[in-house]
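Below is one structure, written out as structure tokens; the observations come after it.
Heads up, one of the protein chains got dropped from this complex, but the rest are sitting where they should.
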Amino acid sequence: MSRRIIIDPVTRIEGHAKISIFLDDSGSVADAWFHVAEYRGFEKFCEGRPLAEMAGITARVCGICPVSHLLASVKAADRILAVSIPPAAVKLRRLLNLAQIVQSHALSFFHLSAPDLLLGFDSEPTKRNIFGLASSDPETARGGIRLRQFGQEIIEALGGQKIHPAWVAPGGVRGPLSAERRTYLQGRLPEAISTVQRALGLMKQLLDRYPEETQSFGNFPTLFLGLVGPEGVWEHYDGFLRITDSTGNIVADGLDPARYQDFLGEAVETWSYLKSPYYKPLGYPDGIYRVGPLARLNICSRLDTPLADRELSEYRQRVGGAATSSFYYHYARLIEILTSLERIGRLLDDPDVLSLRYRARAGINQLEGVGCSEAPRGTLFHHYLVNEDGLIQKVNLLIATGQNNLAMNRTVAQIAKHWIRGPDIPEGVLNRIEAGIRAFDPCLSCSTHALGRMPLVIEVRDSRGTLLGTRRRDATS
Amino acid sequence: MEKKTWLIIGIGNELAGDDALGRQVVESLAKKALPGVQILSLPQLTPEMTEHLRCYEQVIFVDADVSGQEVALRPLASEGIRQPFSHLWSPQAILALLEMTTGSVPQAWLATLPARDLGFGKSRNEFGAELVAEAVRLIEVLIESQTATPRHLDEATRTVGSGTSK
Partner (left out) sequence: MAVRTLTINEKLVSAPEGATILQAARENGIDIPTLCQLDGLSTVGACRLCLVEVGPSGRLQAACVTQVAEEMVVRTETPKLREYRKMIIELLLTERNHVCAVCVANHHCELQDLAVKLGVDHVRFEYLHPHLAVDVSHELFGIDHNRCVLCTRCVRICDEIEGVHTWDVSGRGTNARIISDLNQPWGESPTCTSCGKCVQACPTGAIFRQGSTVAEMEKDRQRLRFLLTAREKREWLV
């Protein structure tokens, strides 16, 4: 008789994720799934809307990374207007995306994952949160809070509001940075850099502390996909797609994101609303790939900023060339914060960010456009078809969390197989499963709204679906 | 960085009935433009708020309270809830986090207004205006009494947590 264990995070908001673990007769884990039962039909209700409104509408896909959707959306719109946007607009958009990466990565690392990493996966659950972190390492906790705030302040200085800034527009942006804000932001940069350098120091110590987690948290070969710039330099806004394998070999390079449908397929599974994209030449599910910080560091030749490049070579030594364990997402995230900060510094020094030539105006010149950018969580595609007047006929969104879907499933299965022995699951093991998903920083409300721990409901059922027992873990307990 | 004197934060969802009362209080205080008083009106507290609090000597949180019977104003210590749950941060939790990360906290008070209905929509409390006026009065009295006999800050408190965001 095989048993099924369901871990169901109950949230008060729209995101629902659930983990089902299947036990075989001997009580060992046979398989595990990570389901996303969230469907909001964005692609449908965009139909018929004017192109210019798409950025504002799709920014509502996510309250956590609206900036990423804004950028992918306006880039698709740029294609449809067939304009090459003013240089100042490119720089301002880049600044916005880097700020988004900083604030999002800071939240993921300092607020959500650091408590597990610094205090231990088996530490007292009531202390395993930002307070526990603040009392054991106040400097890291405060640095993290201020780092996230710094990212938010840049977004605010540009977009006027933190959530859903409608400041990016087809053809460019809606306004420049003010000289006063620029000076202020420049002043905050050194502190932000030292915060992340300190965290990197801690991260390296932690790697030695968690050899077992490193081995079991989604450690398997996959492809890695992301944007790279000229000479394969780390990229977040423009460029071409590169795909590498788990040994670091380049499988495909110089791929035009606009032709993503030629090389990426989307499989639909009945157990999840997330589509599962794969690399077509290898088929489904062998074409499994990962996106996000881990992938971006694996595919790039260098970061092209001095401090971060030094960290990258050390990272590559430690992970052995290409990183295959999802545990390294955290490490990669910190290095990405560092290079983002260095690049923010460069952009703030550029007089163009104050320029008044920031938006190109044009009519509808193409009927199709694909916009691609790197969201904090990975590569994001917006694909629009419009009619002659610019009204949306069809929309396809390929989101980062979707592309990591297959890898997240395997990660859950791997952790479950490694740590679970029978239907009695210790809290520390539950926490590891949750942390395994959290390593990807999936864009689900459940993963970010519970600042300490995800609320979980575990159901143990036998093969006929009879409930054998329930275990509940609330976020507050 | 020289600390400013008073920060008054109204917290609540403007579309959750009486939950908005705290914000109504700070909005009417804002109209009075009291010298040395900074007003913030927010739907909720976030960890980043600690970085604002740091810059003030005195802070008053104004919030609606479903268990309260009358308008109350009491000193607030950072003790108490240290467990963050979901995305709701209490004033105590923010103070606790601030204390842990910087070693000092401003003198703090919590003004609460009794809430009856937190249902969707604007507050329909017929006593709302009175409650708000009462809270405003209490806060003004507090500020006046504190300003008359200024709290003596030792130099240590003044320097901790400064040195950034110059």
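As written, the chains take the letters A and B, and residue 1 is the first residue of each chain.
Definition applied: a residue touches a chain if its C-beta (ideal position, glycine included) is under 8 Å from a C-beta of that chain, and two chains touch if they have at least 3 such contacts.
This is a predicted model, so every value here is computed, not measured.
For the omitted chain, the shown partners it touches in the full complex are A, B. When the full complex is taken into account, the listed residue touching the unshown chain is A:A52, out of A:A52, A:I250, A:L282 or A:L385.
The chain that is not drawn here is touched, among residues A:P87, A:G254, A:G363 or A:P426, by A:G363. When you scan A:P176, A:G239, A:G390 or A:P423 for touch with the missing chain, the hit is A:G390.
The chain not displayed touches chain B at residues 15, 120-122. Where chain A meets the omitted chain, the residues involved are 48-50, 52-53, 55-57, 60, 166, 169-171, 174, 361, 363, 389-391.
Keep in mind that, in the parts below, only the chains that are shown with their structure count from here on.
We define each chain's centre as the mean of its Cα atoms; on that basis chain A and chain B are separated by 34 Å.
Those residues of chain B lying in contact with chain A across their complex are 47-48, 50-51, 82-87, 93, 96-97, 100-103, 164-166.
Against chain B, the residues of chain A that register as touching in their complex are 12, 111, 126, 129-131, 134-135, 138-139, 141-142, 145-146, 148-149, 152, 187-188, 191, 449-452, 475-476.
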